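All protein chains of the complex are present and in place, except for one that has been dropped.
Presenting subunit A:
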Amino acid sequence: MTDRRRINGPSEGTTPPVFASAVVTKPTPTRAPDSLRKIFLKTSLTPPATGSAFLELPSPAPYPNSSTLKITASVYGPRPLPSSAAFSPHARLTAELKFAPFSTPHKRRGYVRDAVERDLSVQLQNALVKSIKTGAYPKSGIDVFITVLDCEGGLDGDDDEGVEVGLMGVLAGAITCASAAVADAGIECVDLVSGGVAALVKRPQNSDAMDTDGMNAPMLVLDPSPADGYQILSAAVVGYMAGREEVTLLWTKGSVGILDGEEDELDLLMDGAIMTATAVRLVLNEAVKERMLLGLARSKGKLKEDGGGDVAMSS
């Protein structure tokens, strides 16, 4: 007898639908391990700020439309401290890094500052403060605000996929961008700081003749992106003042040891990161000059309409 008052399911049951398994292909790296991505860096884009900068890194080649790294920095100051602050003969630098709610691709971020943002803010502040002549600005505050608009995918490390470098890339970009903004603000500094990332990765299996045991040594990659598809063993980010050859910040992740009893992996990582930072510095130099040259050209009245092209570097 069938029950006419209710809607019953089919009497002999159904088979659950089986979807074709989505083939998760890990991207294969296309860049040479020692080549850097092109950098877009432009200053004076935030009108109310004393100085500002915008930095963008393109995503790796196979996914031209996937998310990139986009960071804005704005600098306010030197301006008077709130009256509650104690007297200080130096300027007080505060750096605040914030991820935009839409910055991560699949997960919305909250508005409240979380632990990651607080951690990055402190590191950024440490990286910057050594470059700024704070003694020239007594009783004043210099505020640096960084907003990460887009952070090329992952920030949450997949445990089986090795070390996660997304945050390191963000920090390196933030250092470069903030230093450009500080220079744009006309604040006196002893040098510019640029950020650089390097990583030791597992050598790809299919790379030529790597089957013998001795060739399993990790490979050094400059400027790694989480979208590159490397399996990263360890990574380092530095803040580097190329003019004084001074490291203002060092942050490493992953296991770092001695290779073959010979090379120190930490040295390798640091050298790689410094190499990256030195190359990034060239872009930084051009970017901070650009606005000034534009101003000079305008004052001389021979500014062409196509002036102010972006600064891009391929290395």
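Observations on the structure shown:
The working rule: a contact is a pair of C-beta atoms (placed from the backbone, for glycine too) under 8 Å apart; a residue touches a chain by one contact, two chains touch by 3 or more; residues count from 1.
The definition used in the following text is that contacts and distances are computed from a predicted model.
Here one chain is missing from view; checked against "Trafficking protein particle complex subunit 1", "Exosome 3'->5 exonuclease subunit ski4 (Csl4)", "Glucosamine-6-phosphate isomerase" or "Proteasome subunit beta", UniProt names that protein "Exosome 3'->5 exonuclease subunit ski4 (Csl4)". For the chain missing from the display, the contacting residue among A:A32, A:A86 or A:V112 is A:A86, taking the whole complex into account. Between the chain not shown and the residues A:L55, A:M241, A:V256 or A:V280, the one that touches is A:M241. Only one of A:P16, A:P47, A:G110 or A:G257 touches the absent chain when the whole complex is considered: A:P47. Contact with the chain that does not appear here is found for just one residue of A:K70, A:R109, A:K253 or A:R291, A:R291. On the side of subunit A, the interface with the absent chain consists of residues 44, 47, 50-51, 78-81, 83-87, 131, 133, 136-140, 183-192, 241-244, 285, 288-289, 291-293, 295-296, 298-299, using the contact rule stated above.
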